[in-house]
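The complex is shown incomplete by one protein chain, all other protein chains being positioned as in the whole.
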Amino acid sequence: MRAVVSWLRGSLPVVVVVAVLLALMYPLALLLGMPLARERMGNVSNWVRGTVEALPVADATAGGERLPFGGAPEVDERLSSLERGTAVLVRDGRVVAAGVDLEDGAAVLSAPLEGPAVTLGARLEPLAAPAGSPGLAGRLHALPAGATAGAPLYLDGALLRRGSVAAVERADGVRREFTVPGAGRRDGDLPAVALVAGEAVLEGEGFELDGDTLLLDAPPAFNAPVSLVTGDYEYLDPAAGTLVVRAAVPAGAELRVAGSHVALVEGLVGPVDGENRTFRLQSTPVLETDPARVVYLGDRPLSGAAERPQERVDGARATFTFPSDRGIVTVDGREAVAGVDYERDGAAVTFRTPPPRNAALRQHPDYRVSDPATGTVTLAEAPRPGEALWAASYTFYAHPACGETAFECFLGMPQHPVPFPNWIAERLVPFLTAYPLSDPRNVVRATLYTAAGTLVSLAVGTVIGVLLAVAFVRVKPFEQALLPWVIASQTIPVIALVPVLVAVLGNLGVTVQTSLVPAAIVGAYIAFFPITVGTVTGLRSVDPLALDLMKAYAATPLQSFVKLRFPAAVPHLFTSLKLGAAAALVGALVAEVESNNRLGLGYAIIGQVQAGDVADVWILLGISALLGISLVALVGLLQRLLAPWQRTGLAADQGGR
Amino acid sequence: MAAGGALRVPARTGGLSRAGRRALGLVALTALGVAVAFTAVALQRGQPGAAGTPYWAALLGGLLLAVLAAARLSLASADAPEDPAGGALVSRLQRVLPVATVPFVLLLTWEGLVLGFRVPPGIFPSVASIGQALVRSWPVLVADAYLTFVREVLLGFAVGLLLGFVAGTLIAFSAFLRRGFLPLATAFGAVPIVGLAPVLGRALGVDWESKAAVGVIVTFFPVVLNTVQGLTSVEPLKLELLRSYAAKPLQGFLALRLPNALPYVFTSLKVAIVLTVVSVIVAEFLIPGPPSGLGQRISLSAHRGQFDVVFAAIFVSSVLSMLLYWTVQLLERWLLAWHPSARGG
Partner (left out) sequence: MADRVAEGGREERPTVISVRGVSKVFTVGKGEAVALQDADLEVKQGDFVSLIGPSGCGKTTLMRLVADLTEPTTGEIDVAGKTPRQAREDREYGYVFQAPVLYEWRSVLANVTLPLEIMGLEKGRRRERARELLRMVGLERFERSYPWQLSGGMQQRVSIARALAFDPKLLLMDEPFGALDEITREAMNLELLRLWQETRKTVVFVTHSIAEAVFLSTHIVVMTARPGRIREVIEVDLPYPRTSETRETPRFFELTTQVREALRGVEHGAAPQAPPAQKTVGY
């Protein structure tokens, strides 16, 4: 018992240091990973997109001077983020009132509205619930003939809002668990409705919802779209007009399509004074190229097109012809000034200096988005006072897809520079058992293969090293001539020679990919040198007096060698064998990597360099370290068996590799 | 032995002694052998066909002659008490000739075999083609060498040395750290570079930083271990001497422990510099990055089958690493002139 306690106390410092080092991996992982996460977050093209669209009146019975638009949380949020006096009310594409103020989510008109705000159209047809999903009764409907998806729907006069969120993961035919960001925020006692492969599924009748995680009963087909209805309804098939309503519609309720209706749209921000051409969209950053963007000046939709000239920009040409005869001309994104940079003659534009070769030359007839980050829009012609400039719809980048904070994005990154230690622990067993032992891809099997290669190369290297050492000691010219060059040869990076070696061996008919020969040769090359040096030192370490004693016994040189020099050399030999073992391991791994030997550990390591889980890379690191330590320990064991008289501490191991 | 004076050739008739003349004769024979082999190779280069018997005879004969002559010189006795000048000459030649002969013999053997067997350059390049590749690609190789040796090796080495020394000093003075860290250092030292490079490549990206980091780590461990050993392997009496002077710990550190540790540190530096070069190049192989750096160059050329460039780059790399090693050794000789190893004691 006391021995155990004292062993524990003895190993306490090591344990503490290891624990500290492991703990340090956390801040290190954050230090290296957060900048990448922030970069990822900042990369706008990774963001979830949102659409700004016309907002129908919330209450079909509304009229007069106050028109309610709010009611749902995101809508209210959006309404409150609009700048004062920038709301514009339109009906069927025509401006009804501009510069409208909002109060508590309702538009306040200066003059009462003419006529009803909403003209209701036909009813929707309820559809029968499919067999097997009785809960969907009252939830499935179809648009009446003639109605298009996108028209507002009112249930008993209250606006229904469309909305759904797609799952993060892709269906691969096997996966059943999906993450729907924000799903957990849906509260209330309404059962959730999911859309899987165009079919509606009710919570409890085909899936379970736990926080943000959607667990389907059966995996959806490959690439099937998976989403969760987060609004009041969502279309199953917009073309067919079929939709699912989240709350079951009771019989007798009026679920109708709206016809003509008043909608609230965003006005662009900026002074309308007849001279100003620069305005701003309010939800930023916006997409630069956005087919969904529709901007109106008054009742006229503006073209956001970017026209290209007929002619090639070859660096010499100065005159170009565009489809339209007006607009903003840009060269490589910079606006060219009419009259200064170019002269216009109808659709032809002549530059003072020809634009550089292959420059991007564009003409924007009505407007262009000059700065997507701030939503800045430049019009070709300044609007006259009283004209309303408004956006019917456009797309913007709402928030980063990976999460709301950099840390969330960090956790969600597919690749980390440095893993958290607990991830390594989690990956350990799965990684090692990913393949059965009989499969060459099994890591344990590959390790054993490499170990075998190392031992073979060590044996070869030892034989060469000892023979060379004996030759050096016995034959003077040998050492004099060769030793400096042997030392020089060690400065050659062996890995560089492996491709050559592979080519030569290949030509000799050796299948390098499954052969231990490259490993044996390369490992021996690296290992023999320390063994030679150690053996030479050992052979020479004999006490001269002992040699004299041998002479006094009239021993032959051979007897002297075998009985005296060699045993004296053995301790040195073993010490250098330890260095040699580590070196042979490196050689074997290098050879495996460069010869593409799939059976060995080197291949597994290489496979992880760019792809694969970073935790796996660290596990392989640990395995290779363990392999090195075990081999050295093996040599030590051999030493204790064959040379028991040797006390440790003869020569310090300098952490050779 | 003629000590202290220049090689004085005594003004006497008959010139050099027998030993001296024989030595010079052997030198001449060696040179002859090399020349014969060289001529054989040079002549064969012009020939389109396969090599014939005269070629092989000349090549092998010349090489054999050179080797035997050099060996004979090496075995000759340099003791000539009756003629110290001659003895000194022989001894000088013994130190120079065999070593110098080896590269010639090796290169000629290589070239001779490659030419003689008409080995295609895609398998094994000839020495001449390597020379040409060296000249041709010189600017590229220099740029690569700069990146590899200056940015990656030297920087990694310097940082590793600094960190290793600081860490070693801290560990030497804390028994707790000694017991906790040293076993780990040996364990960490067992990690093969092949395992380490991918981890660093992931952590630091594929550019030169990860390779420099490899250099840092490869240098760090030998330096730490040796620094600790050097700082703690002080003769007890030397420590007691300081105690008798009532010296403060810092004074003791600067006056005793630090100079005492220096030889150990230099041992590790010599190991580390060569190890760093090799490891950095291996890292360049394993961490794919922008195609610059000597290791990348070698890897790229090897995969394209341009083995002449491969060997040219290997040559540059070897020469530079030998230069680095000699620099460290020179530094060692300068700073550690007092150490037994420097005076061969």
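Labels A and B are assigned to the chains in the order they are written; within every chain, residues are numbered from 1.
One rule holds for everything that comes next: a residue touches a chain if its C-beta (ideal position, glycine included) is under 8 Å from a C-beta of that chain, and two chains touch if they have at least 3 such contacts.
Just so we're clear, the structure is a prediction, and the values are computed from it rather than from any experiment.
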Neighbouring displayed chains - absent chain, whole complex: B
Selected from B:99, B:128, B:241 or B:300 as touching the chain missing from the view: B:241
Touching residues (missing chain, whole complex) on chain B: 235, 237-238, 240-247, 251, 255-256, 259, 262, 336, 338-340, 343, 345
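By definition in this document, only the chains that are shown with their structure count from here on.
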Chain A residues within the chain B interface of the complex: 10, 12-18, 21, 32, 415-418, 476-477, 480-482, 484-485, 488, 490-497, 499-500, 503-504, 507, 582, 585-586, 589-590, 593-594, 602, 605-606, 608-610, 614, 617-618, 620-621, 623-625, 628-629, 632, 652-657
Partner chain A, residues of chain B touching it in the complex: 70-71, 73-75, 94-95, 98-99, 101-103, 106, 122-124, 176-181, 183-199, 201-205, 218, 221-222, 225-226, 229, 267-268, 271, 274-275, 277-279, 281-282, 285-288, 295, 298-299, 302-303, 305, 307, 310-311, 313-314, 317-318, 321-322, 325
